[in-house]
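Not every chain is included here, but those present sit where they belong.
Order as written gives the chain letters A and B; numbering starts at 1 within each chain.
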Amino acid sequence: MAAPLALHLEFGGGAELLFDGVKNHHVTLPGQSDPWDMKQLLAWIRGNMLKERPELFIQGDTVRPGILVLINDADWELMGELEYQLQDQDNVVFISTLHGD
Amino acid sequence: PLKSLTTLSNEDIMRFSRQLLLPELGVPGQVSLSNKSVLVVGCGGLGCPLAQYLAAAGIGRLGLLDYDVVELSNLHRQVLHTELTLGQPKALSAAGAISRLNSAIQCVPYHLQLSRENAIQLIQHVLMYDIVADCSDNVPTRYLVNDACVLTGKPLVSASALRMEGQLTVYNYRGGPCYRCLYPSPPPPDTVTNCSDGGVLGVVPGIMGCLQALEVLKIASGQGSSFEKQLLMFDGQEGRFRSIQLRAKQAGCAVCGETPTVTQLQDYERFCGSAATDKCRRLNLL
């Protein structure tokens, strides 16, 4: 049984508008027998934080195209993407790509 | 192609004296700038300050591409245009302002809507330039410009701005990723917000366009960029910059990967499900 996990979640580039316009969220994931991974975090966000139109954030079991995920200031592709095992105090950023001039 | 200069004129030495003093630039760097050409895709909030500072710094040739005409609602951020050029094509309005600042710059305006039909024309334009700056205002154009740069082997200095935020990356440069490596699939059209929908504080694209100009100048003068595997994010409300380490070039990328499926330009409006302009309003959700 692993201990609860404190995370700093950030949303930017417009993605925060799906979370009441709040960019910074300090959340605690409950303890569970296996370590938390990113796939589970996305399901948890969907179940606990997303109020409406979850398809604007999540499609299938990953984030929708056009949202970049950063784990501790690095592209999540460098960290294992959905399989990354979260550590206590990790910083996870979901940033919507901007297209405007 | 530009004719190749090897020295500076006396007037150049006077004009650029303050930057010739820089050890990072010096006479060789300045000569290199004067032999380089840059295609600026979009003469809006990013393209205006970018073109302004590239011309001021002595880039040899600037291509200025835009499909649009100057409107009053542009003037809060598109600072090369003026009340007197309302209604003119932006590419022409920008070229006029540029030549008042530095008449020695070769300035080539392209009043052009990018589409499937003129894709071959675009590739030929891109081929004539050393560096491309993406200052566009819509998703299809960003994929189109990316693919054109990969197919012609040109570095792409890309910035974007919306509301009070900005992003900057250099694509397709020294082993770094291209735009498609990062974003293999386009965003669903109803998640895309542009400046017409979401608004933008004018000086935010000002900041991002200047930062974009700096990276173009560093590449053009031979210093190299700091952003070929990094994303610079700016939050103007918090006054905060953050640098993010990006993935390497992806072996499976559809255009720059080992077995590319995109070997010529495509129909990007169909690919993205949206038009290559920021005019038509969409669901204003993200």
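We adopt the following convention: a residue touches a chain if its C-beta (ideal position, glycine included) is under 8 Å from a C-beta of that chain, and two chains touch if they have at least 3 such contacts.
Predicted model only: the values in this text are computed from it and were never measured.
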Would you mind giving the copy number of each chain kind in the full assembly? A x2, B x2
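We take it that only the chains that are shown with their structure count from here on.
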Distance from the mean Cα position of subunit B to that of subunit A, given in whole angstrom: 30
The residues of subunit B that touch subunit A in their complex are 42, 44-47, 135-139, 142, 160-163, 165-167, 182-188, 190-195, 198, 200, 205, 231, 233, 235, 242-247, 278, 285-286
Inside the complex, what are the residues of subunit A that reach subunit B? 12-15, 17-18, 53, 56, 64-68, 70, 73-75, 77-78, 95-101
